[in-house]
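Only a part of the assembly is drawn; its chains keep their places, and the rest are absent.
Order as written gives the chain letters A and B; numbering starts at 1 within each chain.
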Amino acid sequence: MSAARVDGRKADQLRPVTLTRKWSIHPEGSVLVEFGQTKVLCTASVTEGVPRWLRGSGKGWVTAEYAMLPRATNTRGDRESVKGKVGGRTQEISRLIGRALRAVVDTKALGENTIIVDCDVLQADGGTRTAAITGAYVALQDAVTWMRDKKLIKASKDPLTGSVSAVSVGIIDGVPMLDLCYEEDVRAETDMNVVCTADGKFVEVQGTAEGAPFDRAELDALLDLAAGGCKELASHQVKALLS
Amino acid sequence: MSAARVDGRKADQLRPVTLTRKWSIHPEGSVLVEFGQTKVLCTASVTEGVPRWLRGSGKGWVTAEYAMLPRATNTRGDRESVKGKVGGRTQEISRLIGRALRAVVDTKALGENTIIVDCDVLQADGGTRTAAITGAYVALQDAVTWMRDKKLIKASKDPLTGSVSAVSVGIIDGVPMLDLCYEEDVRAETDMNVVCTADGKFVEVQGTAEGAPFDRAELDALLDLAAGGCKELASHQVKALLS
C-alpha cells in the first residue's frame, strides 16, 4: 500500500474533511461539507405532514434530493431543469442518500413530519455522493434538534437511532485506495461506495467493476478500507456536532 | 440454513430457471427468461452507428433499457410513457443492466455498431433485474452471432470476453437466502444483487440494509451464496446457448 497518490496521500488516508454547520440562515439544518476540493451544501428542511401513503400512520418521512450546479465540474453540464428531466445518475444518488439516512431514522419518533435534505454540489472533485451523505447526516441531526426545541417531537424520543457516513474506495493500478478524488476515480478499475453506521455496520455497499471484474480478495480489501474511512468520518461528525 | 421458504426451496436453491431463445421473430437476439414466476422478455437489437460521443472511435456500444408492463405486478402501476417520465428505479436498473453487459464486451471488436438490449418484465415475482441480466446476456450472445453471420464483425474477433449472470440474495429472519421471490423480498432485512462472470469474479455488488444494518459476517455469507447462484446460472446460460 505504498503507491503514490495524486495529492501525496497514503492509500488509506482521507482528504481533509470539513463540516461547517449553520452555513445558511434559512434551513433548520445546514452544513457545508468538504472532502478536499469537493464541496456540497446540505440543507435539511422540516415540514409538517407526510406524503400521501403515510397519512394517518403516525410515521414521519425523510427523503433527499441531490443535484450539481452546472459548473460544479470541469466542463459545464446542462441544467436538468432546462432539459426538463432529472437524469438517471441524479435520481440514483438522491435515492441512495435517502435510503442511507432512513437507515438511522425511527420514523415513528418523528411523528407525521417530513425532513427533506437537499445536497447541492457547489464544487465537484470526486466523492460527491459520499460527502453528501456524510454532511446530510449532520444537517439532519441539526434539524431534529430544531424540532425538539420547537416541541415538534417529544423530548423522550430520539428519531435518530445512530449515525451514517460514507466514503468511496477503489482499486488503482492494483492498489486499493480510500476516498478517491476525480482524477483517481477516472482511473479506478473498481469503484465502490460504502455507507456505514458509527458502530461499523454496513448500510449500503455498491461496488462496480469499471474495468476488469474484481475477485473476492479485492472486495475484502476494499471493504476493510471503507470501514476504516467511515469510522474516521464518524468522529469528524461527532466533533462537528459538539462544536 | 434450514428455514422453511415460501415455496419449499432450500436457502441456497434457485427457483426453476428457463431461458427460451428466439421467443420473438424480429429481434437479432430474443430470450424469454423465467426465474420461477418472474418472466422477462430480453431482446437485443443491432443498429449500425454509435452515439455521438463514440463516432470515429472505431468502438461500438452496448446499452440496456428495462421496463415493466403496467400489470406485471400485483397492483397496476401507471405507465411511465403516460406519466411522461422514466422513474428513478427504472433508470437505475437500466443503467445496472447496461454496465453489467459492458463488463464483458470488447467495444473495439464490435466496430461502430450499437446493440440495445430491451428487458421488458411481462410478469414480476421478485428478482426482475437479476433475471433480466441473466437473459440479456444470452440475447446479446445471439445478436453477436447474428452480426458475425452478417459479416458486421470480423470472424477473428470476439466482442464478448466472458459471460455475466446475476442473482439476488437476502437475509430473512436471520437466514441468508438465494434468489428471493417477491414475498421474501418484502420481508428481507438485507437485500443484495450480485452480478458475476462465469469464472466467479464480481462485476457489481449492490447491498442495501432494508431493516437493520448488516455486519461483515452477514455480508460474507451473502456473497458466498450469490457466487454459488451465479455459477449455476452461468451453466444454465451455456446449456441454453448450446441447445
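We take it that a contact is a pair of C-beta atoms (placed from the backbone, for glycine too) under 8 Å apart; a residue touches a chain by one contact, two chains touch by 3 or more.
Just so you know, these numbers come straight off a predicted model, no measurement behind them.
Engineer: Because only 2 copies sit in place here, please give the count for the whole complex.
Structural biologist: Spelled out: 2 chains shown, and the full complex contains 6 copies.
Note that only the chains that are shown with their structure count from here on.
Engineer: How far, in degrees, do you have to turn chain A to put its CA atoms on top of chain B, rounded to the nearest 5?
Structural biologist: That pair's rotation angle lands at 180 degrees.
Engineer: Along chain A, where are the residues that touch chain B in the complex?
Structural biologist: 85-89, 91-92, 94-95, 99, 103, 162, 192, 196-197, 200-209, 212-216, 219, 223, 227
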